[in-house]
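Structure incoming, see below.
Here the complex is missing one protein chain, while the rest keep their positions.
Labels for the chains are A, B and C, by order of writing; each one numbers its residues from 1.
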Amino acid sequence: MSTAVLTPGLRAGAQPRTAAGARPPATVLLSAAVILLVLAWSIAPGLFTGHDPAVGVPDDKFIAPGAQHWLGTDHLGRDLLTRIVHGSASSMTSALIAVAIGVAVGGALGLVGGYLGGWVDAVIGRVVDVLLAIPGFLLAVVVVTALGYDTRNAAIATGVSAVAVFARLMRSEVLRVRTSVFIEAARISGGSSTYVLLRHVLPNALRPVLSLAVLQFGIAILVIAGLAFLGYGDPPPASDWGLLVSDGREHLLHAPWLVLAPGLVIAVVVLSVSRLSRHLDQGRNR
Amino acid sequence: MNPSSALLQVEDLHVSYGPAEVVRGVSFAVGEGRALALIGESGSGKSTIARAVLRLLGSRRARVDGSITVRGREITGLREREFLPLRGRVLGFVPQDPGSSLNPVRSIGAQALEAAALVPGTRSRAQREALVVSALERVGLPEPQRIADSFPHQLSGGQLQRVLIALAILPGPRLLVADEPTSALDVTVQEQILDLLDELRRELGIGVLLITHDLAVAAARADEVVVLQDGSIQEAGPTDSVFTAPRSPYTRALQADVPGLNPDRFAGLRAERDERHPAAGADLQVDVRGISRTFRTREREVRALADVSFTIPRGRTHALVGESGSGKSTAARALLGLETMDAGTLDVGGVEVDPSDPRALRELRRHLQIVHQNPFTSLDPRFTVGRIVREPLDLYRVGDRAAREERAAWALEAVRLPERLRDRRPGALSGGQRQRVAIARALALQPDVLVLDEPTSALDVTVQAGILEVLATLQRDLGLTYLFISHDLGVVRQFADTLTVLRRGEVVESGSVEEVFAVPREEYTRALISSIPAREGVGASA
Amino acid sequence: ALDGARADGGPASPEDDLELSFLISNLDGGWVPSQSAISSYEANVWQQLTDKLVHTDAEGTVSPWIATHWEQNEDATEYVLHLRGGVTFSDGTPLDAAAVLANLEAWAVGRPEEGLARVGLFPGGTYEGAEALDPLTVRVTFTAPTLSFLPTLGYHGCQLMAPSSLALSLEEQADLAHQIGSGPFVLESWEPRQRVRLVRREDYDWAPEVLGATGPARLSAITFTVLPDDTLRASAARAGQTDLAYNVNPQVLDSFTEAGFTIEVPRYLGFVHGYSLRTQVAPFDDVRVRQAVTRGIDRAEILRTVFTDAWEPATSWLQAGVPETTDLTELFAYDPELATQLLDEAGWTERTAEGFRAKDGVELGFTIYPTPYLTGSVPEAELISQHLGRLGIRVRTQKLDIPTYTERVTNDPTQGVQEVTRSFVDVGTVAGVITDEGEDWFQTGSSDAELVRLRDEVAGAASREERAGVVEELSRHVLEQAYFIPLEQNVQRIYVQSPQLSGITFNAVAIPSYHAATKEEA
Partner (left out) sequence: MSAAATETTAGSSPAGTSAAARTARRYGSFALRRTGQALVVIALAYVLVFLVLAAIPGDPISAQLDNPQNGYSEEEKAQIRAFHGLDRPVLVQLLVSLGNALRGELGTSMSTSQPVAAMIGEAIPSTLALAVTALALAILLAAVLGLLSRLLPEGPLNSLVRSLPAAFLSTPNFLIGLVLIQVLAVNLGLFSLVEPESARSTLVAALTLAIPVSAQIAQVFITALDESSGQDYAEVALSRGLPPVQVVLRHLLRPSLLPTVTVVGLVLGEVLGGSLITETIFGRAGVGTVVQKAVSSQDVPVLLAAVVLSATVFVMVNLVIDLLYPLLDPRLRVGKESR
């Protein structure tokens, strides 16, 4: 207890924000550009390449990257860049599906568990523990086995394996928000339980969940690529990025670009996504 | 004072974090065995100066210009390696928050031995252990060995602060920089620590640079005072002259806002109120009878309230006073029906509060609202100011939309928040502004009773004075009834009509403010009253 | 388990210490001879551990091995085999007439009640019995003319095992250590599904003359290591970490040739690589669709793109090496116009939104499951899908692994396309696959009278000359009906060999023998 005369305790947080509106760092802009490019690839692949992704010129097989084929050609003479561009839609949508499942199912579980508490929370908590205990990739493999091999199912499997992470984060966020004074204030202002949950708890808990969703989008690309690599994705001539690496792998010895190019595209996209996610996350803490 | 003999001499110091300059041309000197107090509101640059002196700004991307000399040696240009021997051995540091200033996962002894190892000439472990024990004894810790074996979380704040002082004086520094060394501690402990610093200063001839926000501390403990505002010096000089004859308007304003120095600040407003809403014949708005509540957790049992009773007539202010954990907030929450009581009844506006009946509670809260202590967490960061204030009106479906807008505008005006802030979110408001928003929200429903749970204790004196003024004016105009919770008796004396002093959930004393202050019956109350800053001599200007 | 202990005991001289390392994709088939002797994988091991009665080479020529000479009666129902003397199994028991009788019994009849199947290709249907005329002479009799008997003795299923091994139960036989042969190498140690190590048998002296070497093998040991991944085996070979890598992607072979490696793509007797079509399954119930498919495939482009110069075009549905094969290329040569015309005639004239042909709202299309047994079958299917796509046929491809393939394709009668990579040593085999008195590849049952007639004539032929004519007639019928779509000469086994290796020979079914092989030290 002190005789507060001039403010004790409060730190920099007391100052109104001044840095708001500053331009994001260059790496973030670059990441955003990469993601925009890939989105554009997914929406209108035809704009970016003049080649056919499925039918190549067989006599032009294994041409090394150069002026004519920027990323070279594959074993059937198809332009690799074209295949990557055309494969992005499938890679992106499947990652989106995975994240959507994770956010929707995991978010709902976390929200309900965190807000209601009690036995509901205990039951949900155990389910989440179980999902968490099974290594994610293994769980995805099991689920995709049960559903059948194709990219959509791989996406669903990836989503299922991400449910636990989202549920946990959502729950802890809800717990954090739920104990905030403004929640009590809303109750005192006459808000019902549902009103408080939907208008105050959910929106305030969502931000970190969304930034995790962005991060998870990148991870989903990797997991789905991994599944495709093991052969649990769409069959050829689909050109999912993981499949491209998996196919190109047979030619690693004499046409290494078939592995490196799609592999690096995956890496760059995921890196951009995670940079963006980190930026969003910082925005929250600022 | 002869500058060349000064222990620490700061000359035209400028510090900026990035583009923002936060210390502008500050100069002062601390001599051997002398104490200099650096006072100023939050963010005025006090800690920054301390860090500049100790060269702890390294990791903060700060630019430092000007000159700092320690015993005549310029230190601003020194290389890190050359400065290292000065740290601890010449310049000691006592931090503000003892709870977080010791590594929680290492024992006190381990950290003390590490400090002892830095003292030149201590080779053997036994020597170091002896040093540690004697330093711990020197700061008045009775069982040094037990202390050394403990981990920080096993000691109280006062003990920890003593440990930190012991660690600071262990290498025999010439100057101690103490950055708000007592503001995290209880009143009674505060005095002991300050006494200890005084004693060390006298006996060992150590110079002290004391940073504080507490004018009373500065007045009582320092030889000289430097008043900072916004990084520049407003006033500097011997303590007596600064406090008795402040020259700068800022210092004068500062003094005027200190509740303890101006007990009658709101006397005028309250007199008008008494005229408009005479006390005689006013019905009881709040009637609390014999409430008790005990919290039981796995670990322990806490008696938060034990047979507490008080009443508040319409249009008056009742204060609940007591140290932290004495049950003040629990009583307030009980009134709002947020907490069930083990025993006793609470009536608000003649209706009994029943926490188990949601509809009755909803009805109750139309007439009874609360303003929370912390303005930083009591507002939804995603809502705009306008929407926050309108929310209770929307939820209670008061009038049509236009009427609600109007009512919200009225509430914002009542707390003197400028119109332009309506579309901002809490993140873009200062603490004082946020607290006004919280009050406006509580006012929007035009309740009869407001519970104010330490509404200003997180705020600056100046801001606090403004808020209290708003509240006093509202009471005068609307005849509101306040339950005012505070641990600051200075504020209570200015603002409340009656008070109840709580200690560990029990009523220690109650009555009208005048009576209690004039003749406190209990020792506890006396200690609380004596902690109001310097009334004798200094406060004469009020 | 004997790892490290040399079987022959004596110290080997340095130049004698040549070891061969062999990388193989799997050894999952187990070691019961009737189950795995004809496997593309285990056969590589069996061939070094065991001998055969005769040697059949890639042209189908039969030459002596354990049988030094033989006689055959007029109508090919009775054979007398004369055995080489002094041959012993590695456990010391003699390989004499009694042992041969035991083996014949196992090949022709087996012990099905104990789970021990007979050897599929051995003409068990007409086998009557065998007797020992003396310790080194055996007479084998058949109920009907059986021309395939002699060449089949050189087939990898007909390997000579010690009678003691043959007598073991199914479970006991699963242990490779119990399998005693008379071959140039003997087992030293093995780990299930991972590794087999063989060492030279020092007293071996009965190699077939055609191999061009006598006495014990030149190599002192062979280690077969399982590395399931094609790319890894190729990389290991390229890095010089193995002498031999089995089955790599044909498309990487050119780069190996450039780097000086020897590539062996032994062709064998059997069917060419191709698709057999099930005529009960739409759209293959229409001969015009089948013909359009076979005419729509640009085989030349497949050869250029997917394979190397070592591959050759198919000339019939039988490998060119089979003596009875004649060039029937004109019956299935690439002719997109003709294909278009056939599809139009068959009524597939509607078009779907994606541009594929349709009839009565049903899209014209099918799925190919590229066989996991053959590297290169996936890109090949992709190309075929492109070729037929140009005609308006939608061809989906789905890559499966071996077990799923077995379940979803081989065992599923509703799959229209079956990829064929089958070997045989005697053309008589075809009689066993084409109708319901056999595997009924085309699902015609006995409905195609012509097919039934040709089957009976092939099966009943008593002379090779007479049979050759029937085979040509049969082939013509199969190709005209487009029951079978030939793709290219089947190369089921690809051996990438280090340039230091030499003296390797392959038999009729492209299984290598390392008896005469040697290796220059690098």
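The rule is simple: a residue touches a chain if its C-beta (ideal position, glycine included) is under 8 Å from a C-beta of that chain, and two chains touch if they have at least 3 such contacts.
Because the structure is predicted, anything quoted here is derived from the model rather than measured.
Asks: Of the chains you can see, which ones touch the chain that is left out?
Replies: A, B, C
Asks: May I ask which residue of B:R24, B:R71, B:R87 or B:R289 touches the chain that does not appear here?
Replies: B:R87
Asks: Write down which of A:L71, A:I124 or A:L222 is the residue touching the left-out chain.
Replies: Of these options, the touching residue for the absent chain is A:L222.
Asks: Of the residues listed, B:V10, B:V30, B:L54 or B:V288, which one is in contact with the missing chain?
Replies: Residue touching the chain left out of view: B:L54.
Asks: I'm checking contacts with the chain that's been left out. Which of A:A33, A:L138 or A:L198 qualifies?
Replies: Checking each option in A:A33, A:L138 or A:L198, the one touching the absent chain turns out to be A:L138.
Asks: Since one chain isn't shown, list which residues of subunit C touch it in the complete complex.
Replies: 21, 23, 193-194, 225-229, 232, 235-236, 238-242, 400-404, 406-407, 410-411, 413, 439
Asks: May I ask you to list the residues on subunit A that touch the chain which is not drawn?
Replies: Output for subunit A: 126-127, 129-143, 145-146, 218, 222, 225-226, 229-230, 242, 245-246, 249, 252-253, 256, 259-260, 263-264, 266-268, 270-271, 274-275, 278.
Asks: Taking the full complex into account, what residues of subunit B touch the chain not shown?
Replies: 54, 56, 59, 61, 80, 84-89, 91-93, 95-97, 100-107, 111, 114-115, 118, 146, 150-151, 153-156, 164, 167-168, 171
Here is the rule we use: only the chains that are shown with their structure count from here on.
Asks: Using the average of all C-alpha atoms in each chain as its centre, how far is it in Å between subunit A and subunit B?
Replies: Result: the chain centres lie 45 Å from each other.
Asks: Counting in whole Å, what is the centre-to-centre distance of subunit A and subunit C, each centre being its mean C-alpha position?
Replies: That gives a centre separation of 48 Å.
Asks: Check each residue of subunit C and list the ones that touch at least two other chains.
Replies: Answer for subunit C, listing residues that touch two or more other chains: there are none.
Asks: If we count contacts the way the header does, which residues on subunit C are in touch with subunit A in the complex?
Replies: The touching residues are 230-231, 234-235, 238, 249, 251-252, 254-255, 301, 304-306, 378-379, 382-383, 385-386, 389, 396-399, 401.
Asks: With touch defined as at the start, can you tell me which subunit A residues reach subunit C in the complex?
Replies: Against subunit C, subunit A makes touches at 54-55, 58-59, 61-62, 75-77, 231, 235-237, 249-254.
Asks: For subunit B, which residues count as touching subunit A in their complex?
Replies: Against subunit A, subunit B makes touches at 20, 39-43, 180, 182-187, 190, 213-216, 254, 258, 260, 323-324, 336, 338, 362, 365-366, 369-370, 372, 374, 376-382, 391-392, 395-396, 427-431, 438, 441, 457-461, 487-488, 490, 531-533.
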